[in-house]
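One structure, as structure tokens, below. Some questions next.
Every protein chain but one is kept in place in this view of the complex.
The block that comes next holds chain A.
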Amino acid sequence: MSAESASGIQKGLVDLVDFIDWSGVECLNQSPVHSLPNALKQGYREDDGLHLESHADEQLLIYIPFSQVVKLHSIAIIGPEEEGPKGVKFFSNREHMGFSNVSDFPPSDTAILSEDNLKGKPLILKYVKFQNVRSLTIFIEDNQAASEITKVQKIALYGTMMETTDMKGLKKIEDH
């Protein structure tokens, strides 16, 4: 736990779960029973009984929009040893991708997850590519044991906020 918190809260990094725009979150090929909130939402993702599972085959396409522009530093993907994800691609600011166009443009970053990653060690991303992120698409290409179903226990995103205008803070200048 301390290792995680140390890596998570360094240089002012925050857990970006609070900035996720839940109304736009989508996941293609997820099992109807084991769905994305199990892996993403606070509380659900800590629960070992709840996980995200793929449906027709082992690939998953997760689309996460944010309510504010963020800078993404690292991602922790936790899953079981056998069915946890292996090849993962990240796309920044691509709306509504489908399985057919994942190979159409280059990903912002790719990663092969190791056992350590699946236990909680976060993946450090190419920070320069994720400076201005409105939405993140995670494409899970295959899993560790090449099994039919991919299981993901938890997905945690770490980063910082950009200094954007807070529209609520805008006030009319009062005449003196």
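Keep in mind that, in the parts below, contacts are C-beta pairs under 8 Å (C-beta built on N, C-alpha and C of every residue); 3 or more make two chains touch, one makes a residue touch a chain; residues count from 1.
Just so we're on the same page, contacts and distances are computed from a predicted model.
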UniProt protein name of the chain not shown, from "Small ribosomal subunit protein uS7m", "26S proteasome non-ATPase regulatory subunit 4 homolog", "VPS35 endosomal protein-sorting factor-like" or "3-methyl-2-oxobutanoate dehydrogenase (2-methylpropanoyl-transferring)": "26S proteasome non-ATPase regulatory subunit 4 homolog"
Contact with the hidden chain (one of A:Gly12, A:Pro32 or A:Gly49): A:Pro32
Applying the definition given at the start, please give the residues of chain A touching the unseen chain. 28-29, 32, 55-57, 59, 95-96, 98-100
